[in-house]
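Removed from the display is one protein chain of the complex; every other protein chain stays in position.
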């Protein structure tokens, strides 16, 4: 695809070559994200960061990514802050607000709304999550993280094994990741969930149609023993059909240090889309793994910066000029790695 | 008036020469707003953008205008975010916050509050709307749009015809626009509204006193046939004295493609202060005119940037140095015109 001036709305819009290009550009952003260099390449450009549904993490990641390229951010948070509450159409909002920005990121609670907004916008739009529908930059940063973590282990996106754990029926992030994985070769997937929260059959078939192998199970321990990546997600108790079902499965998908140490290979990588519920009763990734070197969840969010910087640079056609406008960092950063 | 260090509080503070100067400066801002050039002239300056009442459009327009001159924006949204909720006076707020900015824009729900704030502020204050009272930059951008659209049609602010439609009794924007029009010559005005929502007689007399001609009617179709500009505003049903009255007039002030095509001259320009209620039942400008070249409503909001950039440059005394600190745009903008 031609990235300059394009909208980023769905993982479905990417071909394999697009992903490769985004990741190659993301690789060049490391020195800027680590504050080894600063660039002014987007000086004067304005990002309209519109979060009509709250999301501190994603909002700040988009904003910081734009700042790290030298651009400026104008922000809108919450639907009540908007004339849209008074019956204004997405069309009008998009026509007007696109006059104030060079690129717009939008999160919106309704599926399809960001695409509708983008159709009327006069500048490129990046989908920052539209309800249960899509959140393409999350899928890209997940895939980019897998690629990076695998390369440390001598493997690659075209030949690896991943277990996805949790509520695979409703999980937007795992669905999008599966769609992206269809662009690659020789992936072995293990889907670990209670039967009633299983990965939709349609996605399983898509994965098998491109030649991937898929295993479906409700056993956590065995599954993590034979994969390179464990991608954990939350199961909310109210998702179960009955309280009996919830009681039956409570804690059985909670990955903790004991289980990981006992069953997983030492260099298996643990991922999670975040936020996670850190309370003891949650069906979630346990905090006793916080200091474990396999835990990649904060490297994941750091990678989000790189991927978003890459996209902004490509949408505005400056990915080859970032270094040209760079200069040394003046302050002494004591940043610790994730 | 001397713009450097001045407050912009009311359309009543301007003389004809002031308007001419603002518009001349606004004309020079086009290349920056269209991203053909970038300027650093206000680098290091801080706008305090205080919206104690929500307004996405106006807030972003002020903020983007300041950014486009190279300045930085610090923003406050919502009265609850403020110590003013705990009994702090506008005086204290102004004394303190003016220490943190070089210029302040304020929207406040109470009439007169922005002038009170400005009296205590140590830096210039721009009224971004104080309740039912004033919103001077909206009036300026409306007038600037009329001037620009007329010039395309070979006419000028000193000789043109305008129809104002809708709730002319309560409409802050049409009142302010009428006051500004008193500074010009040979304007013919047609006020189209239900009798009980008519333009206040005082304003009608002011307009006639300076030599303008004024027509008052409740007939939409005839009115738009003989004007250069149609300025449409909303009538909210609850503004009518009775439900019978509302029923009588429902839809009679809604301008749509059929009526416009049939009655208006082809180069008549359609304006609206926005936001508009795009729902079918609203007494409002119809969405079936969205693609019509006469529809200037998004050119209007784009012009808002130019007028606000001009004001900021003049209040800070840099209107002649914008180009001196300019440089070429580094990114590839695919911005579409409004």
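The chains carry the letters A and B, assigned in the order they are written, with residues numbered from 1 in each.
The criterion applied here is as follows: a contact is a pair of C-beta atoms (placed from the backbone, for glycine too) under 8 Å apart; a residue touches a chain by one contact, two chains touch by 3 or more.
None of the values given here were measured: they were computed from a predicted structure.
Here one chain is not drawn; of A:6, A:22 or A:60, the residue touching it is A:60. Of the listed positions B:165, B:220, B:296 or B:316, the one in contact with the omitted chain in the full complex is B:316. Interface residues of chain A facing the missing partner chain: 35, 38-39, 54-57, 60-61, 63-64, 67-68, 70, 72-73, 75, 77-78, 274-279, 282, 287, 290, 298, 301-302, 305, 329-338. By the touch definition given at the top, chain B reaches the unshown chain through residues 4-5, 41-46, 48, 72, 74-77, 80-83, 86-89, 91-93, 95-102, 122-124, 316-318, 321, 325.
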